[in-house]
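Excluded from the complex is one protein chain; the other protein chains are retained at their positions.
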Amino acid sequence: MTHKFYNNLIVQSIFLMSVLIIVGLFIPNWLVFVITKAIAYGLVALGIVTLMRGGLVSFGQGFVFAIGGYTAGLLGTQAGLTDAVLLLFISFLFTGFVGLIFGPLLARYRDIFFAMLSLAFSMVLYGVLIKIDAIGGSDGFVLPESTYFGILPSSDYADYALYVVSIILTGIVSVLLRYYYNSTPGLIALAVRENELRVEYLGASAFRVTVLNFTIAAGLGGMGGALNGIALGHIDPEFSYWTTSGEFVFISILAGYLSVPAVFLAALLLELVRSFSGRYFPDTWQLILGVFLILSIIYIPTGIGSFFKKFMDKLNKKKNE
Amino acid sequence: MFDEILTIFLDGAIYASWLFIVALGLTFVFGVLKILNIAHGGIYALGAYSTATLVPIFYSLGMPEELVVLAMLFSALAVAIVITPIMERVILRRFYGQDEVLIVLVTYAIYLVLEDVQKIIWGMKSFYVSEPREILGAVEMGSLYYVGYDLALIGLAIFCGLALWLSLNKTKSGKIVLAVIHNPEISGCMGVNINKVYLAAFFVGAFFAALAGSFTAPLISVQVGISVAVVIESFAVVIIGGLGSIPGAVIGALIIGMARAACVHKLPEAEIFIMYLCMAGMLIFRPKGLFQGAQARKI
Amino acid sequence: MTSTNYILKAEGINKSFGAVIAANDININIQSGEKVSLIGSNGAGKTTFMNMVTGYLKPDTGSIIFENEDITQLNPRNITQKGISRSFQIPQIFEPMTAWENLLVALGTSQENHSFFKSARSKENSEYIDEILNRFSLNEFAHRQVSELPGGVRKLLDIAMALVRKPKILLLDEPTSGVGSEEKYPLMDTIAKALSGENLTVIFVEHDMDIVQNYSDRIIAFYSGSVIADGNSKEVLGDSKVKEYVTGKTQLKVN
Partner (left out) sequence: MKTFRHCLIFVSSILISLFSVFGSANADGHKEFKLGVVTFLSGPAAEPFGVPAWNGGKLFIDLLNAGNAPAPYDKVGFGGMKITAIPIDESGGATKQVQEFRNLVQRDKVDAVLGYVSSGDCMAIPSVADELKALTVLYDCGTPRVFEDASYKYVFRTAAHAAMDNIAIARYLMGKGYDVSSIAGINQNYAWGKDSWKDFNVSIKKLSPNSEIKNELFPKIFAGQYGTEISALMNSKAKVVHSSLWGGDLQSFILQAKPRGLFKRTQVVFSAGDHVMPGLGNKYPEGVILGARGQYGMMAPDTALNRWFYKAYMDKYGVFPAQPPYRMVQGLMGLKMAIEKAMDNNGGKRPNKDQIATAFTGLEWEAPGGLVQMKLGNGHQAIQPHAIGKTVKDKDGNITITDIVRYSANCVNPPNGIKAVDWIEAGFPGSDCK
């Protein structure tokens, strides 16, 4: 039964990825780019969702987002490494490692304190980044154009190449995370969310679960930051600013913690709302975004993911009958 | 030498006073409602705008100059009276008892809305109300001139802090608020109207936010975008002092104020960074701030 | 007698909360396989003792020895891993999950070397959980969300979760509290049945003297932080101090 489930999951993901990759050829360039950006934000939000499954929300994912972005950027400008896949992977590993270092420091805290301390860390990083002139200070710097396995795509296809890479990457990450969520440690994380005391009394470490989730979230955040940096071709300390972190939290709350695809859908939704309101209401886009945030928190408090789950449950029930 | 120390001390004290007034409402609202109100910065900006609007009207009515402080107080009060029912009653109240982080997000959304509300009401124009700053004249301190108004900010900060602290600890309603801070559920069972306490506490917080804006207005050009930095500065103060603690806010403001003044005079390269450095140091050595108990874990 | 005979030893435990003395020079030795009940009025120190054994509280002085190892300063997690599990007066279960999932979490926490790529709902795990559900007669509730379950079932589930790890000592904190009087015996029977066949040391806190007499072979009576009687049920329940401070004169019905 379990094998079937995973086979299904993998088959489904490959199918979905192929569809998206093919669709990418036919949609306008700007939408390809918006989706790539939404994936970058979605990856970070997926990290927060992973934390949320353990009962925590980080208001400072800009911290790892910026570290990931700067890692990819500096490898590009300083070490001449321009392969997008490699950059994304290295950023993932490096920020994951950073998460492993900072995780224990933060894992002692819960609720609002965790959120605020993570926010504080991101603001400290912001302070550091605007101070270091060697990496552009508050102006940030431009990233070199990315290559893909040694090939520099022509500018017409650069966006599409990155889109394909990010779709595949997201597919892999989503499947892996689904595995993790369904595994025993993933289940224990959910239990920590509900009753940490009991988890300890059952002999498992809530601390360790939190550090693990924080590390995963950091890695994902870093990868998202790298992807965002590569896609835009520019990074600056704004990556670590509190308003950036706020957007990630919003995406994860909008998505809820029940479904992985919902996270990316939420990210895309935010990206579209923001970019269209910025385009058609340049004077009042913040108002529109704010009202959108409030309304969606009021009317979909459990997130889009809960509908996904309900739908899937219904589907499964029908299948079984 | 002595001159320089005096200058650093005065500059630091003025800046710290400003920070304290800005952070006071934030830390108080957190203490009572457990809401970290990002929209605090937006209310601050509204306070500044409303002062910039009301003070010229006040002068045009031919009122005596010295009483302009009343107009400033009134404009802060007006902002709090308008904003509290909308924010607390209409929006935030729906979220009580839900995840605190969700509420932070809601206040962030409100912050975004307030940013554009300022634009819709007051447009893109800058406003100047430097007149109140001229009442107290200038004072010679060491080799420098200080503006009396700036020095009076120190007094205002002390007054605000003491007033809030005393009314919390020495009055009956203050004690009720303390009881709610300690345990809202039990206080509710004992007959305290929690909703009322929350409304009042939010009002006080909003009033201090607007007051900070009102008294900053004469120092700056009031225009769009003045709130974003305030959010993070007041946040730094409460992180250093400990969320929800009034004495903590005093210390937090003093640490940042003094450190910044010392940097500007002695080590200007570090100035931009010093606030974050204080915050980082505090996070590493005492992550819950100076005035927070150590317990944070459920176990 | 050498200490090896005792699975759990409490030596000279003192604990106070400000002016309240919760443990006053407590010395208790428990042998493997004993079924011990702790009695005493509220605030007598029973739960404090239990909390100190499981590491939630640290004694001011004295030490707790489990299988010749000092566990006084260990935290609840480490103590659980050593083989002392507990249940709670108010069931500590994961409300939005089903009973089955609750046990799955309990099982997961007892396993080492987790794989991140293997579903927790594996065949082995399912079989084991079904067996436990069976032992506790919980089968019919397996796939219902626990927040909807009746009190007695919640209690059973709480205990079942503690037992998943196959502990050496099981501490039950008022297993029948919050359960209707007519359900108490069936509940205790189910528990006793589930625990039978294992050489398990059980320590439980209980207020109902009938249950105490019927399900334990040793009783320890607490009063105001001190142990005032310790022995078999006849000795303890007949003790004049116990009558005065714990059971009350009239309530006692000796079989």
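Should a chain be cited, it is by its letter among A, B and C, assigned in written order, with residues numbered from 1 in that chain.
As a convention for this text, a residue touches a chain if its C-beta (ideal position, glycine included) is under 8 Å from a C-beta of that chain, and two chains touch if they have at least 3 such contacts.
These numbers come from a predicted model, not from an experiment.
Considering the entire complex, the omitted chain makes contact with A, B.
Contact with the chain not shown here comes from a single listed residue; of A:33, A:70, A:148 or A:257, that residue is A:33. Considering B:69, B:82 or B:264, the position touching the chain not shown turns out to be B:264 (whole complex). Considering the full assembly, A:158 is the residue among A:123, A:158 or A:293 that touches the omitted chain. Touch with the chain that is not drawn comes from one residue among A:114, A:163, A:239 or A:257, which is A:239. Take subunit A: the residues that touch the chain left off the picture are 28-31, 33, 37, 130, 133, 136-142, 145, 155, 158, 228, 232-236, 238-239, 241, 269, 272-273, 275-276, 278-280, 282-283, 285-286, 292, 295-296, 299-300, 304, 307, 310.
Subunit B residues in contact with the hidden partner, per the touch definition given at the top, are 3-4, 7, 10-12, 14-15, 18, 115-116, 119, 124-126, 128, 130, 133-134, 138, 143-147, 150, 218-221, 223-226, 228-229, 260-261, 264-265, 268-269, 271-272.
As a convention for this text, only the chains that are shown with their structure count from here on.
Distances between chain centres, each the mean of the C-alpha atoms, put C farthest from subunit A.
Averaging Cα coordinates per chain places subunit B and subunit C 51 Å apart. One simple way to say how far apart two chains are is to compare their mean CA positions; for subunit A and subunit B this gives 33 Å. Across the assembly, subunit B contributes 299 as residues in contact with two or more other chains.
Subunit C has residues 75-76 in contact with two or more other chains. Within the complex formed with subunit A, the subunit B residues making contact are 34, 36, 38, 91, 94-95, 98-102, 104-106, 108-113, 115-117, 119-120, 228, 231-232, 235-236, 239, 243, 272-273, 275-277, 279-280, 283-284, 287-288, 296-299. On the subunit C side of its complex with subunit A, the touching residues are 54, 75-77, 80-81, 85-86, 88, 92-97, 101, 104-106, 108-111, 114-123, 161-162, 164-165. If you check the complex, the residues on subunit A that touch subunit B are 57, 59, 105, 108-113, 115-117, 119-121, 123-124, 126-128, 130-131, 196-197, 200, 206, 242-243, 246, 249-250, 253, 283-287, 289-291, 293-294, 297-298, 301.
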